[in-house]
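Every protein chain of the complex appears in place save one, which is left out.
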Amino acid sequence: MSKKKKIGLLPFAAGFAAALVFGWNIFPQILYSNKGQPTTFSHTGHLNHTQKDLQDLDCVDCHYYRADGSFAGTPSLESCAECHNEPLTGVPSEQTFVSEYVKKDKQVPWNTYQGQPDNVYFSHIAHDTYECTECHQDMENADSLPPYYENKLTGYSRDIMKMHECERCHARENTSNACYLCHK
Amino acid sequence: MSESMRIHHHFEIRWGMVIDIDKCTGCGACVVACQAENNIPPNPDPFDRMRDPHWLIVYKLSNHKKFPEHDTAYLPRPCMQCGNPSCASVCPVIATTKDEEGGIVSQIYPRCIGCRYCMAACPYHSRVFNWFDPVWPEGMDKTLTPFVSTRPRGVVEKCTFCHHRWQIAKEEARKRGENPMHLDEQAYIPACAEVCPTGAIHFGDLHNPEHIVHKLARSPYAFRILENLGTEPQVYYLSRRDWVRKQGDNHFRQEEKKNS
Amino acid sequence: MALDRRGFLMFLAGGAAGSVLTPTAWKLTDDISIWTQNWPWIPRIPTGALDEKPSVLKLGSAEYGLKIKRVNKQPITASGNPNHPLSLGGIDALGAASVQLMYSPSRIQQPMIKNDQGQFKPIAWSKALELLAGLLKPLQGQTDALACVSGDSTGSSREVFSKFLRAMGSPHVYLQPADGLAQNRVWNDLMQGQGRLGFDLENSDLLLVLEPDLLDTWGATVKNQKVFGRGKTELIYAGALQNSTAAVARSWLPIHPGSSGHLALALAYCLFKQGLEPRPVPKGFREYREFVRTHYTPDQAARKTGLSAQAIQNLAQKLQQASRPLIISGSTTGEGAPGFPFFAGLSLNLLLKRINTSGGITCLPGPETVLDPAGGPSIENSQDFCGYIQDCATGKIKSPEILFVHEANPAYALPDTRKTTDFFDTVPFTVNFSQFMDETAARSDLLLPNPYFLERLDDSFTPFGSAMNNYSLSLPVTQSGVDAKPTSDLLIALASTLDHDLGVRSYAELLRKKCRRLGADWGRLTSGETWTSGKTLSQSGLTLWNQPIASMCRAQMTGTPQATPGLVLEANRKTGSSRTGLPPFGLKAHLEEELSGALAAVRINRQTAEQMNVRNGQAVTLTTQAGSIQARILLDEGVVTNTVAVPTGFGHTALDMFSQNKGGNANSLLSLSCEPGSGLCSGTAFEVQVSIAS
Partner (left out) sequence: MPDTQFIPEGVRRCPFSQFLIWIGFLGLILLWGLIAAALIWYKGLWVTGLDNYFGFGLWIVFDLAVIALGAGAFFTGFLTYILRIDQLKNIINLAVVIGFLCYSGAMIILALDIGQPLRAWFGYWHPNVHSMLTEVIFCITCYLIILSIEFVPLILENRQLKKISLLDHLAHNFHIYMPLFAGVGTFLSFFHQGSLGGMYGVLFGRPFVFRDGFFIWPWTFFLFILSAIASGPVFTMLIAALIEKITGRKLVDFRVKALMGKISGFLLCIYLFFKILDTWAWATGTLPKMGFSFDEMFNRHYGQGLLWAELGLCGLLPALMLIIPKVRNTPGLLYSAAILTCIGVIINRFVFTVQALAIPVMPFDQWALYIPTWTEWATSLMVVAYSALVISLAYRYLPLFPQEKALQKP
C-alpha cells in the first residue's frame, strides 16, 4: 500500500513538470508565429548616410505628423520612392524593393509591432512630449528589423501595448482613463 | 427618483445638440450620413427598427387631428447622451460609461458582452443590438471609414455624437499649437449636423456661451424628450408648435387630462 | 513502471495543477475574447491619410457641390461643399449615399453585348466600337434612324450628343422630362420669354409653393433647404399632400391633386378684383384677364381646387401684402407636368412684377455652347422624349434603328411604363451608356458603361432652380473600379471613325474651351470653385395670351371635378432619383411605415378609406387605365380626401438587391397624354381603382 503511494506521486510530478514545460515553453511557440517583415530595412544605414546631403536625415523625415495632426507611422511607398525610385546602392535587398514594390506601385505590407486593434484610437501628437522609445523598440540603432510575432488566435502583434499598460501610465500622469479616450 | 440613484458628473464641456423640429423636413440626409460615417452596414431589406442597427432615426409625429387640421413633424433621434444616463450604471462590465470630459456616453464594443440590460434601461431606444454580423456588399466595404471599428454580432451599439470627430479636432488643434480643450464651434460637428441642409441640427458646448446651442437650449421653445424621468438629455429640441412640444413628454398628456 | 489507471489520473492531476501555474489557460481565455472582436469574417477598417476632394453630384437629381472624404485616396463619405452656391454645406440623402452607390452590385463591370439568347456577354471596347461604327455607317444622313435620350441636362455631354447626331443627320436628341424643361418651354415657346428661368428664393419674403416638393425634390433642392433654414422667408404650401415641404411650411393649403394651376388663376382673379394692373402691360393681358374673370370666380375656383373661397381670398391678400412674393409651380415629383400649372404660376409672377427682380424670377442667358452648330436652338427646348415616344407609337415619326440612352433610365422612369417599354421593344438596337444594370440597360443591346460621376471629369452648368448662372466641374475623386470609358470621349472617337470631326479631340478639351468662353478660371474650377454670373436677360414682348395658351387653358375647362379618387405622386431623394434606384444607405432613412416587406405604403385619409372600404395596413391593388401596382394602405390625415398618395422610386425590377422587390412603380399608373397648345407630354392618372389584394 505504501509502496503504491510512492509510485503514485511520481506521475503527479511528471504531469506537473510537463504542464510547466508546455505552458511556458511550447505553448508560446504554438500561439505565435514569426511573420517577419516583407523586406529588410536598416535604420542605422539610413541615419548614418554616407551621402553628404543625406547625412542629416532624421527620424521625422519619414515618421512625421500630417497636416491634420495625425501620425503618418510607417512611410508610404511614395515616401520611399522619393529617393529609391531606382536602385541607388547596389544592395540586393534594395534592388528587390525597387523591383517588387516601387516598379509595381504596390505598398509594402509592413507589419506594425505596435499595430493596435481597430477599436483603439491613439493620438501620437497627444503623447508628443514622450520619447518614442518609451513605447516603441529602439530602432535608431537597429541595423535590421526585429522579428515580428503574430498571435495566431487574435491576429495581433505579440508586442503591442496592452490596455492595462496604457491605463497605468494615464493613472500615474493623472490623466483621464475614460473609455472613450482610447476606444472607437 | 431617490437622490442616490443619480450619478452626478461635472464636466467643463458638455457637448449638446439642439434640433429644430420646425426645420426638419425628414429628408433623411442625416440618417444616411450617419450610417456612412459610422460604418453601419446597409441592409437590402426594408428598414426594421427592431433588428437593423441604426444610430439615428427619424420619427414622424402627428398632431392626431383629422384632415384638414392635420399637422406633421419630423423628429430625428440620436443618442440623448443623458446627463444622468439610465444605461451606464446598469452595465455589468463597464462597457458603457459617462466618464469623459464632454459628457458623451461611451460604448465599448470589445468590452460589451451583449446582455442588453442597457437597452432595457434606455427609454429612447437609442441602443441597438447587433443581431447579425455586419456585411457590406462586395466592394462597398471599401467605403468603410477609419473612424469607428466594425462591430461583430452580439454587442450593443449607439450614437456617439461622432466622438471620433472630436478626437480629430483635438489632434488638429494640437498640431496648430492650440488648446485642444478650447475648440472653435465649427471644429467639432457630428456628421448629421454637418450635412443637415436646413441647418435643423445645431451642435456645440452647452456650457460655452459663445456656442449657439448654449442660447438655443435656453429658448422658451426648447424641450427635451422625457424630462420627467430625470435622464437629463444633452439633446434638446426646438419647436414653436405647442403640440410638438407636448409630445416631448408624458407630463403634458397628464395635464391635458386634468384640464379636460 | 507500468502506468496504471491511478497513475494516469495522478499524471493528469499533476498536469492540471501545473497548468494553473502557466499562462496557457489564462492567455487562451483572454485571447479567445480578443478574437471575438476580431473575427476574420468581420471587415477591417482602413488606416491612413485623410483628405477631401471636391466634386459635383450628377445623379439626375439636384446638382450641387460635394466634398468627398477619402482615406488613402479611397473615397469613403460625402458631405456638402460649403463653397458651392447650390450646396452651402448641405447635402440631400442621395448625395450623402453617393459614395456607397458607386459600389452598388448592379454596376456594369465592362462593355457587354446581348447575344441571341438575350444574355449579356462581355465584349472588348475596340470590338464594341467597331461594331457600333459598322451599324451606324449605313444610317448616316437618315433623319429618323438614330435617336438619343439623355438624363443629363447640365453637362456638356449633351453638346457632344447633339453634334454627333447632327453629324449623323438626326435631330432626335431628347432629354428626360423634368420640371425645368417644361417650365422653360412654357416660358420660351408660349410666353415668348427670353432665357432660362431661375428662382431667387433667397431674397423672397413670401414663397407660395404650388405643388412641387420644394424642400425634397424640386429644383436646387439643397439650396432651397438652406434658404428655408435661414428662416427669413415665409413658406406657404398648397398641394394634395402634406409632404416634406408642407411639414415645415407656415401653412398647408390642401387642394385637389393637379389643381394648382387653377389656384394660381383664382389668385389672379382676386388680384384683379383689387385692381392689380401690371406695367408694362404684357401682350394678351386683356384676353387673359377676361378668361380669368369668366372662369375663376372664387366659387368656381373653390370647386376646382377644393379650397374655400375665403381661403383663396386670404391667400391673395397675403400675396399682395408681401413685398417680394414668389410663386413656385410644377409637379410634385419634379419630373415634368403639363404646361398649364407652369403657365398659371408664371402668369401670377408676371402680374406681381416678379420678373428679373430681387426675390423673384431671374431670366438667365442660356448655356454657352462650344461645339458649333450645337449652338443653335438649345436642345432642351425641343420636343421631349415622351412626345417622341408618342409620335413613334402613332406612326408620326418612324421608330429609330438605333437608340442611344445616356444617364437615364426611361424604361423605368417615364410615365406609362407599358407604352415606354413597348417602344423599347420596337427599337432594333439600343446602346446604353449607363453605370447600372437598370431596367433600360436590361432592355438594351449594347452596354458601354460610362464611369460613375466620381470616377470621371464632367461639368454642370446652372442646374434648374438656381437663381444665377453657375458653372462647376464634377471632378474625379478616384479611379474607376470597373472597365468603363467616358461616354463623351467615346463619342468623339466614334465620330472620327465615321469621318466626322466634332471639333474637339477630347471631352476635357471641350470643357476647357467652355471654361474659356465663360471667362472662368480653369485652375479655380479644378480646385472645386464655382464660376457664377448674375447676368439676366431683359424681357420684351412677354405674352399672357395667344392661340396656344388659349387652347391649353380651355382644355382645362373640360375636365370635371373629380368623381373618382385622384392620384398624387410623391418623390423623395432617400429613394434615389429617376436614374439611380434606391441607394443602399437610403433604405434605413425610410420610415418603417413607408416601406415594409415587399410593399410600399400608399397614403389616404380616414374618410377616403371609409369610402373605399379599406383598412390601415391592408394590402391593396391600385389600378388605372395604364396599369396596376400592389401597395399597402397607410392612413394619413395629411392627404386630401378622395386622393391616393403614391410614392415614386419603388418597384424596380432590375438594379441591385437594395432596389428590387420593394413596392410598385408609380409611373406605371400614369397614362401618357399630350397637352393641347403646349404640346407637352406628361403622365396623368384618373379613375384610380383601389381593391383589396387577394
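Labels A, B and C are assigned to the chains in the order they are written; within every chain, residues are numbered from 1.
In this section, a contact is a pair of C-beta atoms (placed from the backbone, for glycine too) under 8 Å apart; a residue touches a chain by one contact, two chains touch by 3 or more.
Worth saying up front: this structure is predicted, and the values here are computed from it rather than measured.
Counted over the whole complex, the shown chains touched by the missing one are B, C.
Checked against the full complex, the candidates B:155, B:183, B:200 or B:216 give a single residue touching the omitted chain, namely B:155. Annotation: of B:135, B:187 or B:229, B:229 touches the absent chain (contact as defined above). Those residues of chain C that touch the chain absent from the view are 29, 32-33, 35-36. Contact residues of chain B toward the unshown chain are 1-2, 4-5, 7, 49-51, 59, 61, 75, 86, 89-94, 111-117, 119-125, 127-133, 152-156, 225-226, 228-231, 246-254, 257.
To be clear about the criterion, only the chains that are shown with their structure count from here on.
Most remote chain with respect to chain B, judged by CA-atom centres, is A.
Between the CA-based centres of chain A and chain C the separation comes to 52 Å, rounded to the whole angstrom. Centre-to-centre separation between chain B and chain C, using Cα means, comes to 31 Å. Centre-to-centre separation between chain A and chain B, using Cα means, comes to 38 Å.
Listed for chain B are residues 109-110, 147-150, 168, each touching two or more other chains. In chain A, 68, 70, 117-119 are the positions where the chain touches two or more neighbouring chains simultaneously. Those residues of chain A that touch chain C in the complex are listed here as 4, 7-20, 22-24, 27, 31, 66, 68, 70, 72-73, 76, 117-119, 151, 153-156.
Against chain B, in their complex, chain C makes its touches with residues 34, 36-37, 39, 41-48, 50, 69, 71, 74-80, 89-93, 95-97, 99-100, 102-105, 215-216, 221-222, 225-226, 228-231, 242, 244-248, 252, 254, 481, 572-574, 583-593, 595-597, 605-607, 636-641, 656-658, 662.
Note for the complex: chain A touches chain B at residues 65, 67-70, 117-119, 121, 123, 125-126, 128, 176, 178-181, 183-184.
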